[in-house]
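The structure under discussion appears below in the form of structure tokens.
Missing here: one protein chain of the complex. Every other protein chain is in place.
And then chain A:
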Amino acid sequence: MGSLYRSEEMRFCQMIVEKDAAFNCVAEIGKRPYVQFKDLNADVNSFQRMFVRDIRRFAEMERKLRFLEEQIKKEKITIHSVIDKNYDAMSHHDINQLETTLADLERDVMNMNETEYQMKKNFLDLKEWEAVLEKTDLFFQGGIDDEALQEIDQANENETGISRGDKDPMSFSVGVIRTDRINAFERVLWRATHRTAFLRHSPIEDELEDPDTGDKVSKCVFIIFHNGERLKNIIIKICDGFKAKLYPKCPKTSKDRHAAAIQVRTQITDLRTVMAQTHEHSFKVLNATAANIRAWTKQVRIHKSIYNTMNYFTFDGIGKFFVAECWIPLRDIDNVRKALEVAVEKNGSTVKPVLNVLHTDEEPPTYNRTNKFTAVFQGIVDSYGIASYLEVNPAPYTIITFPFIFACMFGDFGHGVLMFLCGLYLVLREKNLISRQIKDEIFGMFFGGRYIILLMGLFSIHAGFLYNDGFAKSFNVFTSSWRNPYNHSFLLEMENSSSPGKEAQLTFAPEDAFMHSDGPYAFGMDPIWNIAENRLNFFNSMKMKLSVILGITQMTFGVFLSLQNYRFFKSKIDIYTVFIPQLLFLSCIFIYLCLQIVMKWIFFWTVPDTIFGFRYPGSHCAPSLLIGLINMFMFKERPAGFVNANNTQIDQCYLSQWYPGQSLIEAILVIIAVICIPIMLFGKPMYILREQRKQKKAVGDNMSVRINMHTDETEVINNGNGVRTDAHPENEKAATSAGHGGHQDETFGDIMVHQSIHTIEYVLGCVSHTASYLRLWALSLAHAQLSEVLWHMVLGNAFGSDGILGVIILYFIFFFFAVLTFSILVLMEGLSAFLHALRLHWVEFQSKFYLGLGYPFVPFSFNQILTEASATDT
């Protein structure tokens, strides 16, 4: 059997490597997922570990790389990520070089950014100055000067009581302010200067880039005419408040202004050229970096992870050797030895590394080797709980039973095809979709489950055929077994007497209308039920019985898997006191119920007959299985047969015995089932108690204490072995604590409680889980009804009109039908059925055998580390 049926055997190993070769060894081991290192320095603070300096160094390098990546992204240079499986670590020499390179690059890029910032500021200033010069010209050219003077004269004349001596000379100030502030500025200025200052403004056409924020702001140039120097100070203060920049050096004559304008224009052109060249240079540098940045990041991460792992090792007192403890799968021990030798060779040292297998009582991690197909199903099982070490793994069976149970709830041929096509697309385009590295979480979930979706679709198509349901319609591939049994004259009479509100209906009696000799419809449900009014009565009966039979089958399978576990761990007591009573209990009650269902199907019809020697008058006497089960437990007295000695029918004939000896057989079955309960409850604790007493007697002799100086622990040794005694001395495997080893520590009370919980869970679970499987019926009913509603209410209405109008109406209604089908019926119902199938597996199936108390094997592998790290990248 392949390894997926059970987790792999693990060995606890000790690695001894020379100090110099340690780095290479870890680098070689990390290339494949072989080894899980144990942290031997767990109690040491992370700042006191051996390689803290190196890790800090690499963290610093990572920071520089992140900074550079940010800069590259800002310049919108695309970084090509190559998916490369080569995990060779760079040599120390190369890494040191990389460190200096990164430091240089960082410094350069920061300098370039700084220069660019300065130049942008400069550029802004020059542009503003140019605009100021231009606008001032405009102001004065437009003859505003005279108008302004006139207005100010007027204002002055209106002022009474304020005598000025000689008129102060008229002067002006120019400045630049943001456009959104100009109105408030004007108002404040007007008020502050008692309406003697005068403002004119004109917007600058180009929007200028603010170097701090990078946003574009619009500014305008203003000119203030005012009297005298006193107001100038007020104006300066107001300008400060509004962050307006004054240009006091603006030349007063037009000629000077023109000269200044020409000068500033040349300055601007020069600055533009310089800026362009600097930008191009920085672009080139970043481009060159972008080509290598992924490879550098990978190397830095690899090195950092190697040092992190080396922090787990202990330094031998003599100072020349590293000692590491790790878990290795049994099959890979040779591979690890080879890898160590290769690494040591590379290093050029002559001392061979040592790999010892140690013994330990710790429970090993659980390791299941999966490929891309089985990984999803293993993931489903692991979500509930990681399997205990070496117990049976439900994953290989889940591959088929999970889609099958899903399909029972989702059974629709059309929706199954849709789901199958989605899964097919995702699977066939796998490589392309992986290489695109799409980070969207929801897509990631669906893509990860592509094989499940494919299988679910496939099984749903099969279930759709069996339920004969394709978008709420049935197909008549093999001829239906029902025919009309009524005379035509009778039918026409019924038809004529019916009124529009009350349509006449007739029921087909099976003895007349069902072609018994032809047999039932060959594959699936007969299509006549699709057009019947009482369709649900028949379908519900079928689906409920199907659910019960499937449920009991799956639970029995689970109980047999627990047998596999007991045989593997060689625990006879479990087989006799747990497995056999469990199986007897299940079969006496529930498998007997299934048998009754099948018998009733085969032997009981509507025509009177003699069945098992009893005279059967008709379908009203067909035995009621549910009430029969209840009566079985109540040991109720039931008459034998359906008719009395004088051929009169017995009352409630559906509750009578229907095969000879039924009362006796059922009584025996119930008694067997009830006896099983105390066996389950007391069998194992009694046995454990007896074994403990035996052990205590033997322990009295041969007792000694051993102290281990290195690990500082003491052991009590019996019989000269280094093993702590187990309650089951026949178990000699390294760790079999799956339910066994813990017993010697527990008192009898604990054991009893543990066992009674287990028993009650099983006994009650049998009943409640069987009923729980009825959700297969419930969900498939809901799905079928939704489908039917969608047909009748949406698509059915599209066929009312004829001709072109009908075509257009159909076109639009089909759009709604398709959207609703896909979103509600496929997506929502699909998720719902998925969830319920998951629950049925986790609780009803796995509680029969699964412990799930293990912890996963997390090997040291660069692949894993790099994937995790890149998931946090943007």
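Miscellaneous remarks
Following the convention adopted for this analysis, contacts are C-beta pairs under 8 Å (C-beta built on N, C-alpha and C of every residue); 3 or more make two chains touch, one makes a residue touch a chain; residues count from 1.
The working rule: contacts and distances are computed from a predicted model.
The complex includes a chain that is not drawn, and of the options "V-type proton ATPase subunit", "phosphatidylinositol-3,5-bisphosphate 3-phosphatase", "GPI-anchor transamidase component GPAA1" or "AB hydrolase-1 domain-containing protein" the UniProt name matching it is "V-type proton ATPase subunit". Interface note: of A:F140, A:W190, A:F508 or A:F682, the residue touching the hidden chain in the full complex is A:F508.
Checked against the full complex, the one of A:N183, A:N287, A:Q437 or A:N537 touching the unshown chain is A:N537. When the full complex is taken into account, the listed residue touching the unshown chain is A:F523, out of A:F443, A:F523 or A:F748. Contact with the chain not shown here comes from a single listed residue; of A:Y486, A:F748, A:F815 or A:Y855, that residue is A:Y486. Although one chain is not displayed, its contacts with chain A can still be listed: residues 1-2, 4-5, 371, 374, 396-397, 399-401, 404, 408, 462-463, 466, 478-488, 490-492, 494-495, 498, 503-510, 512-526, 528-529, 531-535, 537-538, 541-542, 545-546, 549-550, 553, 598, 601-606, 619, 622.
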